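In this view, the complex is presented without one of its protein chains, the others remaining in place.
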Amino acid sequence: MLAASGLGIIRGERPVFTDLDLTVGLGEAVVLRGPNGAGKSTLLRLFAGLLAPSIGRVTWDGAAIADDREAHGRRLRYAGHGDALKFALTARQNLAFWARFEGTPVGAVDGALDRFGLGALADLPAGILSAGQKRRLGLARLALAPRALWLLDEPTVSLDAASIEILGGLIWDHRAAGGMVVLATHDGLDLPGARVFTLEPAA
Amino acid sequence: MLAASGLGIIRGERPVFTDLDLTVGLGEAVVLRGPNGAGKSTLLRLFAGLLAPSIGRVTWDGAAIADDREAHGRRLRYAGHGDALKFALTARQNLAFWARFEGTPVGAVDGALDRFGLGALADLPAGILSAGQKRRLGLARLALAPRALWLLDEPTVSLDAASIEILGGLIWDHRAAGGMVVLATHDGLDLPGARVFTLEPAA
Amino acid sequence: MNAFLAVLRRDLRLAFAQGGSVGLVVGFFVIAATLFPLASGPERAELARVAPAVIWIGALLATLLSLDRMFQADLEDGSLDLLLAGGAPSSLVVLAKCLAHWLSTGLPLVIVSPLLSLLLGLDGAGTIMLGKTLLLGTPTLSLIGAVGAGLTVGVRRAGILIAVLVLPLYVPVLIFGAGAVDLAMLGLDTGPSLALLGAVLLVSLPVGTLGAAAALRLAAL
Amino acid sequence: MNAFLAVLRRDLRLAFAQGGSVGLVVGFFVIAATLFPLASGPERAELARVAPAVIWIGALLATLLSLDRMFQADLEDGSLDLLLAGGAPSSLVVLAKCLAHWLSTGLPLVIVSPLLSLLLGLDGAGTIMLGKTLLLGTPTLSLIGAVGAGLTVGVRRAGILIAVLVLPLYVPVLIFGAGAVDLAMLGLDTGPSLALLGAVLLVSLPVGTLGAAAALRLAAL
Amino acid sequence: MMLTRLANPTRFMRLADRLLPWLAAATVLAFAAGLVWGLGFAPPDYQQGDTVRIMFVHVPAAWLAMFGYSFMAVASFVALVWKHPLADVAAKAAAPLGAGFCLIALITGSLWGEPMWGTWWVWDARLTSMLVLFFLYVGYIALWSAIDEPERAARAAAILALVGAVNVPIVKFSVDWWSTLHQPASVIRMDGPTIDASILWPLAINALAFQLYFVTVLLWRMKAELIGRRIRALTLGIAAREA
Partner (left out) sequence: MDDLAQFLAMGGYAAYVWPAFGTTFLVVIGLAVASWRRLKSAEARLALLEHSRPARRARPRTAA
């Protein structure tokens, strides 16, 4: 169970948010909403352990995630604004790298590509894919192997309707297996039974 | 009047689309739709003169745009997937650069920033803005000075509802003054009286 | 002209404003020239003999180090599209970027060259000639470099292209530049070398701007 | 270990498949060594005297040229976040990236060094010692460089800041490396120099990986 | 956590305020004594003539240049490992001082070299490694100014200081490792000093003056930095309340 208590963070000399409390339980999905600059991406990075809070703490089953960053890293998947692709490698090579990196058998790669309709593009260099195709390739990491916590920053950007549906299905399966999702979005993505958490801009 | 006739393009050894005809008249808005990889971004780059068609041609009032690229450049505004920002410069400096570049008086900059609600952020380095704030700063170029043709590639990405409304208003004003808009999007942005042009993937 | 001044101003601001990047170019140059005597031992006479070559190669490398980002950064953030499709002549944009590049790398090198002469034990005549040749030669480095940078922007085999295209084109500049300093130290006539350097600069002015502009338009395709 | 091999494999593939950095490094190295005699005049005896310094400085600068993209590219496309927050020890990731960097810059230099010796007129003993010192010294350059690259990742105008941070730290390697070649050519004992080079490598192995990993974790903040 | 973070610097400030007047006075006295003795009363060297007086600034400056970097390295270590809130402040404050002393040692050494060795500069190991030390200081200061956020900058600079610390022993022992023009250590060595007392005393007093100066100005700079950080915290607090 992921919990934030009394969380506050200062970035670039200004507080982004203060005194934030949020708990995410098994199988739960939390959708972060709020105007631009409210701190959605910041919160996701805090949850991923990529930022350290100025005050308060983030815990997993009661233990601060900062105590064991590596263990926390192994239980989460983070998909940020960047797609983490190397344009010179093919779609398959890109995904295979992440599979190897996390120790998932490379056999899972083709299934993940197919799941996002990228099978036909697998041997093209990632650099020539269209914006939405790149996004899908980035998201295909989610389908590699199960991990408890997904942190998705505007995952639907540039996706067409069919792909959004695929992503919705993937999230559904993930939650059905007890996974948690925290995602930031401005629209799209209709997640049944998701809790909406609205961030207000600090200033 | 912008017109494409018999347009076809091959990118990376594959045809993206062939035999495309499209005309955009004064005050008209065309929304490009289609699944990922259908060629929306490609078409916008063709219209901007950033890509050359493999076959067919793009004309403005009957003259091929390739004949006078610079004149064509002076009548259009292109906003692509990138926001064209220098992270080390402040928001105001970024916009002032583009104003100077196109010969618009720098006095127009503050108005354009305010229009997108960036007045309070004007003196922050662009690098620390949130994704949506960066997008707004990129779009603020539209409000610098009138130009006949706007080519917008997924302009609503990362924008919050309020900003989408601002953009809608801006487009409305632009069209009311006889301007043309071609934009690609997967959702959002409700443009009254816009024509939808759907691209099908070639393969 | 608007576009020219705007680009020049922006690039200079990017180079100068933040954390004294020009100071860093100078620092790099000084350190690189310092390493040489360190590695070769302290005999002064011998040092002064190879000093022109060392300083000139240092100038080459300092230019090269900052060259690869000349257009690449604009490509990555999407500015390049707007610079090319914004209605301004692309050769004008390129010229502005070259000038900014030279003002923020070449010129500082010219200015610190007397210090380097001192460090490496050049005599008075050599020092003056070194300054002159750098002043005439470094703009050429920026202009020719721009062609290389333009050709390689967004291209896959970027590294090889830069090495293979740009460095050989730098050879004449290097030979005449370092050569003139040698001649000056021997008290010989340096007129022809300087004239040649000037000629190379004059040739590379149109070749560099037009070439780089054409290369960039290709890259945008 | 998975993570280590995966990163190593990917970075090598990027360096080689693309034809990029390896070609650049070797090309640059050979051309720079060729330019030097051109710029300084052809006296062979004198050349051989400064040759170790020239080749070693070439190695330094070639390393530097490729350093600034070591982590910056990963930062820009978002991979760095995943590499650091992916559950693998970050020092392991750094070690893999250092090894890949060395295999694609240092090792090629070691391999072409006999050619350079020939170009610059080194004798047999000098050539062999040059190869040995490069083999012992270049991994240190990659490791120390990683710290500089890590510290400056995400910082504006990182390239030249790296140079200023890292070059002073390269000095011991340069002194021992070029010095040993000089000693070998004079027929003197090179044991202590080589031992020192080895010691520096052993020290920089933990210092480099841990330092760079700590620096990167900062950058992600 | 907030409490311990504040408590320590506050106590430090009070202590510093109590010490500083005495330190400043002692610095001025020691400088005056060292100067008068060094310039006026110490005998000229039988070999080096009056140039030997340059030693009274050159040598203490060289010592302090090395001391300054060692101090920075230790402080950085403390900052990284124990996260002591004063440590990175101390390291940051020491850098310009060390760089200044390094510059003094380089310039006075150069001025001494011309009459003694017949050259302003040689590329020997001692001189070169001193120059490298100066570059390290410059790099350290440049890194501080290149990163905007103080927490990030502090940790990055600490890492650099620790990695760069390897150069200090090289400066110190370079004269023993390579045969050079420069004097080997004659004061600080295993078997006791080998300099005549008539020179040793003024040298010691000058060294004391430099050391006192270092501590005094360091405390000023640390105070300024701490106050700067408190200002930042206060402005942030105000910003938060306005929200």
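Residue numbering begins at 1 within each chain, and the chains themselves are lettered A, B, C, D and E in the order written.
Everything that follows uses one rule, which is that a contact is a pair of C-beta atoms (placed from the backbone, for glycine too) under 8 Å apart; a residue touches a chain by one contact, two chains touch by 3 or more.
Note that the structure is predicted; figures quoted are calculated from it, not measured.
When the whole complex is considered, the residue among E:F12, E:Y69 or E:W112 that touches the unshown chain is E:W112. For chain E, the residues touching the chain absent from view are 39-40, 44, 49-51, 53-54, 57-58, 61, 96-97, 100-101, 103-104, 107-108, 111-112, 114-115, 213, 216-217, 220-221, 223-224, 227-228, 230-231, 234-235, 238-239, 242.
Throughout what follows, only the chains that are shown with their structure count from here on.
Path length between chain A and chain C in the chain contact graph, taken as the least number of steps between touching chains: 2. For this pair, chain C with chain D, the centres built from the Cα atoms lie 24 Å apart. A straight line joining the Cα centres of chain B and chain D is 45 Å long. The set of chain A residues touching two or more other chains comprises 12, 81, 88, 203. For chain C, the set of residues that touch two or more other chains comprises 18-19, 24, 27, 31, 38, 41, 76, 156.
On the chain D side of its complex with chain C, the touching residues are 18-25, 27-28, 31-32, 35-36, 38-41, 46, 49-50, 52-53, 56-57, 60-61, 64-65, 76, 155-157, 159-161, 163-164, 167-168, 170-171, 174-175, 177-179, 182.
Per the touch definition, chain D reaches chain A in the complex via residues 2-3, 5-7, 9-10, 13-14, 17-18, 76-79, 81-89, 220-221.
By the touch criterion stated above, chain B contacts chain C in their complex at residues 45, 48-52, 69-76, 78, 80-86, 88-89, 93, 97-98, 100-103.
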